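In this view, the complex is presented without one of its protein chains, the others remaining in place.
Each chain carries a letter (A, B and C) given by its place in the written order, and its residues are counted from 1.
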Amino acid sequence: MKKVDFFMLLLCLIAASFLVSADPPTCPADLGGKCSDSDDWQGDFFPEIPKIKYEGPASKNPLAYRWYNAEEEILGKKMKDWFRFSVAFWHTFRGTGGDPFGAATKYWPWEDGTNSVSMAKRRMRANFEFLKKLGVDWWCFHDRDIAPDGTTLEESNKNLDEVIELAKELQKGSKIRPLWGTAQLFLHPRYMHGGATSSEVGVYAYAAAQVKKAMEVTHYLGGENYVFWGGREGYQTLLNTDMGRELDHLARFFEAAVAYKKKIGFKGTLLIEPKPQEPTKHQYDWDAATAANFLRKYGLIDEFKLNIECNHATLSGHTCHHELETARLNGLLGNIDANTGDAQTGWDTDQFLTDVGEATMVMMSVIKNGGIAPGGFNFDAKLRRESTDVEDLFIAHISGMDTMARGLRNAVKILEEGSLNELVRKRYSTWDSELGKQIEEGKADFEYLEKKAKEFGEPKVSSAKQELAEMIFQSAM
Amino acid sequence: MKKVDFFMLLLCLIAASFLVSADPPTCPADLGGKCSDSDDWQGDFFPEIPKIKYEGPASKNPLAYRWYNAEEEILGKKMKDWFRFSVAFWHTFRGTGGDPFGAATKYWPWEDGTNSVSMAKRRMRANFEFLKKLGVDWWCFHDRDIAPDGTTLEESNKNLDEVIELAKELQKGSKIRPLWGTAQLFLHPRYMHGGATSSEVGVYAYAAAQVKKAMEVTHYLGGENYVFWGGREGYQTLLNTDMGRELDHLARFFEAAVAYKKKIGFKGTLLIEPKPQEPTKHQYDWDAATAANFLRKYGLIDEFKLNIECNHATLSGHTCHHELETARLNGLLGNIDANTGDAQTGWDTDQFLTDVGEATMVMMSVIKNGGIAPGGFNFDAKLRRESTDVEDLFIAHISGMDTMARGLRNAVKILEEGSLNELVRKRYSTWDSELGKQIEEGKADFEYLEKKAKEFGEPKVSSAKQELAEMIFQSAM
Amino acid sequence: MKKVDFFMLLLCLIAASFLVSADPPTCPADLGGKCSDSDDWQGDFFPEIPKIKYEGPASKNPLAYRWYNAEEEILGKKMKDWFRFSVAFWHTFRGTGGDPFGAATKYWPWEDGTNSVSMAKRRMRANFEFLKKLGVDWWCFHDRDIAPDGTTLEESNKNLDEVIELAKELQKGSKIRPLWGTAQLFLHPRYMHGGATSSEVGVYAYAAAQVKKAMEVTHYLGGENYVFWGGREGYQTLLNTDMGRELDHLARFFEAAVAYKKKIGFKGTLLIEPKPQEPTKHQYDWDAATAANFLRKYGLIDEFKLNIECNHATLSGHTCHHELETARLNGLLGNIDANTGDAQTGWDTDQFLTDVGEATMVMMSVIKNGGIAPGGFNFDAKLRRESTDVEDLFIAHISGMDTMARGLRNAVKILEEGSLNELVRKRYSTWDSELGKQIEEGKADFEYLEKKAKEFGEPKVSSAKQELAEMIFQSAM
Partner (left out) sequence: MKKVDFFMLLLCLIAASFLVSADPPTCPADLGGKCSDSDDWQGDFFPEIPKIKYEGPASKNPLAYRWYNAEEEILGKKMKDWFRFSVAFWHTFRGTGGDPFGAATKYWPWEDGTNSVSMAKRRMRANFEFLKKLGVDWWCFHDRDIAPDGTTLEESNKNLDEVIELAKELQKGSKIRPLWGTAQLFLHPRYMHGGATSSEVGVYAYAAAQVKKAMEVTHYLGGENYVFWGGREGYQTLLNTDMGRELDHLARFFEAAVAYKKKIGFKGTLLIEPKPQEPTKHQYDWDAATAANFLRKYGLIDEFKLNIECNHATLSGHTCHHELETARLNGLLGNIDANTGDAQTGWDTDQFLTDVGEATMVMMSVIKNGGIAPGGFNFDAKLRRESTDVEDLFIAHISGMDTMARGLRNAVKILEEGSLNELVRKRYSTWDSELGKQIEEGKADFEYLEKKAKEFGEPKVSSAKQELAEMIFQSAM
């Protein structure tokens, strides 16, 4: 039996365990799309979706922006430059709607039922049309979601090159560029024990080869960042794990990545994306502080920044605002994966953020950071499994962009109104004293401080005014 | 294009999104198994695994029982009759190792890469060999994991019938029977909004047809129970959900199931399996008390019992012990899904229980309940994704059975030693008074109680002795 | 040594473990209040706080309403009648700011440092002034927070009577009434094992006497409801607990309460307030469904309704919206404890709700319920420990009331705009068919449904449109 046939059997075996027999799915009714199985695709992918325009808050049109007005200037910068929104190829074009208990639910009209290179190229064309209709200039990808795995590394690379060439061509004459690229080191069974932290040295080498290539193509397309999300870089139980050795391997891997980045002249930022757990029980890049500690321990602190994802933040027990501020204060705020989770669900739901309050706090951090470029806001967010219309893809992105835009507008309103900042300034005003200065300059030892404490007697302690702060904040919503 | 071809394309499209090209997987090295792709399977499925025997606690053999001794009598009942262990077909024979971020990792040597009826039959033979080698008399199944979906309901039923006939034949001359059967109403995309609670009336009808058939075949095979797990009977957001209407539909569905059970003369117990969430954000059978409320509200309390799963218990914020006792006190303890979760992971990990303390508490409830028959202990538990040797299937079951056996032995030890029961008895001893009796009989009204309270003055309140109770409990481990 | 002296020593012993020596606390600076330790209080309690008025959304005044306009009619009802806001005496007048790691932080100027009856009366006067300045007609209380415990039940009752007389007098000529009263059965060490579910029969009697009295005084003051919150009605570990016996005792207790209510002619609603845990590990009234099951099991379902607290809802793993709808669908929605928790903190933080989105969902349920009277919205919410100015008490309540008012306005907007309801109606439209009707009327058995399923073939399943629903919802904020 030939290798390739065997693979087809295996593929279907596994498909079978996820899938079930079904009538051909109906195409999304509202759009009247025609399901095609031919190899070349004629005409538009989204024929019934107009170019999405700004219509203002009074609009009732779900296919229009109400708050996001790309060219509008806010605090001296265009809205589009504040956000640098990016579409995540994997969720939007490869999301199947499958979950641990359910098979795929999405049957987009342009899909032909294969994982061929030609299908990959068709999908890439859909991506560019999608970006243009949304008015978004950035996209993000994993190597393996844009081009199919081959049976060898060489074949996989060849497949990737072919799709990359098309992307390069499609980019021409537009401002569209990858916000970042990354290598998918978690889906294939070879990575079940990790990539850089696999118990198998051959997998480490394979992962290195895959990252090398992904970096090259990101660079080639003019990508501005490169991301590491170590979904499998962690452990399930310490009983069978040598955590010390695995962490050392991870450091070696990052060192090699830094060296290679420099070698090929890639100027983009390297980003680590923290997540506490899932799929592994414990991921080594648990949260911003954990990732920072790792980078400091191994002398890599100046070579990386962080990609903070809001849903990952909340899974780690922090607010998104906290993780952004932690990254910022460690000089590591590089990019934002703009999504949200369900506060009562213990796994990553990757929802489009629609909470204006949370968006406002995110933007307060971004303003403090002076913006986020060369990073941006990547929509690492997906349709709910039960959302199966093509227009849902647009609605979700529009809703997410409008929410962030409201967040920016509110953050500016709060900033300009001034009373929240004033509340904070006043709260710390005793530190603007001589003694405060001495302490902050490291000139106050314990003996001096004891002397001062005795002089002062019982210190006065003011109200923290949390309810007032919340009232001011909410009133700006 | 023909329907069937189209389906193959679709199937592969979806496979492709979960899967990736790979060399043929190596067969499990330790067992020297030979991967086969032919349709008929020669010889044993587990040639290198012996019949698992009891060797006692001193044994170092991972393929032997150290605590589970099937024929040994404990409190007047054989161990095998206390437990009535059951293998879950779906996890053991259809578990792929896939997770939300990863493709399948299991490539058992007997799989040929198809989802054909002949493959389904081969798999059923493997199941029976597995049961016999383990020395287990019960198995559980969903309709769709034992036989492939067809393109129509009729075809699916036909496929099922063919496999069921084989199972019937394999059962002959043995004591092997289904502990329970159930219908898989969650994997297929048609069930994405639920089965009995779908927003589409046609899906409700389809689900009814599927349950009808699953009940029939369970009955035909001599199954002793029938389970409803409503993984999709719930909602993702109340914004788009008519919860009241959905709950009413669920009640109608259960009423029809009860009527049909009686019509066909099926004497087995109908069981609801509570779970708080996942895949839906909120499942209607959240926990034992929620399911009991539903059953009472709709007048179904005498027609159903509960199948308590330990991992579901902990996900709902309770201990497994609590859920078992809640079921027992409501007269609803029907079956146990013996597994465990990870206390720090917010999703169902379905691990084999290896915590002897938890097993002991479970068995304390079961002893109080006078046993669990006609229910049993179903191993709704799966290998970790990274456990890929055939022998791991055996090791996991042996470990789970031994843990439960230790639990039984410890529970008996605690019972016979007596000091824990004595501690509880003593704690409530003031209730064994005249006043206690009057209250318990509903004869003490507030005026009488106030009079008593004034007579008593400040009541004496004794120590709860929790640390002593824990010491007694732990010493028995 | 006399009993009373001994008590004083004990009291101070315990005080000492919570407290520490300190200079006299400074009075709230902003208000220029003068700390008094004399027994009679002259003049206003809140001299610098004006009567809080509605000034509209443009106002920058933290001591004004921006959205709550008591007399404004919405959907045919005045805002004040939609809400029936209530101040929780315990949080607002007895909250100390203490937490498990910290001593009290609140030193209100009207407190004299005693727990005397005269201090209790002064505090009650402050309560009425507070209600009037806020423009709120309702208040809630525990027996022991409005009047000091005595050394005997008789003395405690006498203390209570004295304060109640004052409250009665203060109510005269106003519309102010208790929204509900309740008995504090959790703070005193006698209740450490529970009240109705104590392991000591004498404590059960004592609790009954206390509830009897609390019901009487609630009735006397014209209270409209009576609440049971069973903070200690639960367990810490099943190892030392007879859960079945305790639940039976709880049922006997509620039966006696119902009988006594009828005997004294109290027409108010009896309410159970579910909470999952804290202070006990497991509370018997875990959530709405659990409480409903208990009521049904013991035949009490027609005698009680539920008081849903949002923070308790989220602690139990549900949204507040879910708990409200569960209560409503079980015919049990009686009252709302309007507060919120911190989604990332595993204990009850009892914060004033400031999330307008959540408030909107709450009001969508209330509108569906046709209002909440004779229940209302009780602010079971407290200042943060670090909020120590008298004005913070006002700011917090204003912020909470305004948030609820925005919720009502938004809910009405969504209702009147109509597209969300239309989305839901459309989603379930297949149920408005002949078959849907047959099923809902219980006329469709499995055989008929199977026949239908076969006729239909594969059912069409539409998108759930969750993102669109969220967009519509958010746009109304």
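Definition applied: a residue touches a chain if its C-beta (ideal position, glycine included) is under 8 Å from a C-beta of that chain, and two chains touch if they have at least 3 such contacts.
What you are looking at is a predicted structure, and each value in this text was computed from that prediction instead of being measured.
Here is the thing to keep in mind: the chain we left out touches A, B, C in the whole complex. The omitted chain makes contact with just one of the residues B:G222, B:G244 or B:G457: B:G457.
Screening B:N115, B:T218 or B:T403 for touch with the missing chain picks out B:T403.
Note on the undisplayed chain: of the listed residues B:T182, B:S387 or B:T430, the one touching it is B:S387. Of the candidate positions C:K281, C:K368 or C:K454, contact with the unshown chain belongs to C:K281. For chain C, the residues touching the absent chain in the complete assembly are 1, 3, 6-25, 37, 94, 96-105, 107, 111-115, 144, 148-151, 155-156, 186-193, 231-232, 236, 277-279, 281, 315, 342, 344-348, 384-386, 388. Of the residues in chain B, those that touch the hidden partner chain are 22-23, 26, 28-29, 60, 62, 66, 314, 317-319, 343-344, 352, 354-357, 383-384, 386-389, 392, 395-396, 398-399, 402-403, 419, 457-458, 460-468, 470-475, 477. Contacts to the hidden chain, counted on chain A, fall at residues 152-154, 189-190, 192-193, 198-206, 208-209, 211-213, 236-245, 247-249, 252, 255-257, 259-260, 276-277, 282, 286-287, 289-290, 292-294, 296-297, 316-319, 321-322, 325, 329-330, 361, 420, 423-424, 427-428, 430-431, 433, 435-436, 439-440, 442, 444-447, 449-450, 452-454, 456-462, 464-466, 469-470, 473.
By definition in this document, only the chains that are shown with their structure count from here on.
Summarising the inter-chain layout, the chain whose CA centre lies farthest from the centre of chain A is C. In terms of their C-alpha centroids, the spacing between chain A and chain B amounts to 37 Å. Once the centre of each chain is set as its mean CA position, chain B and chain C turn out to be 38 Å apart. Looking at chain B, one finds that residues 189-190, 192-193, 236, 277 touch two or more other chains.
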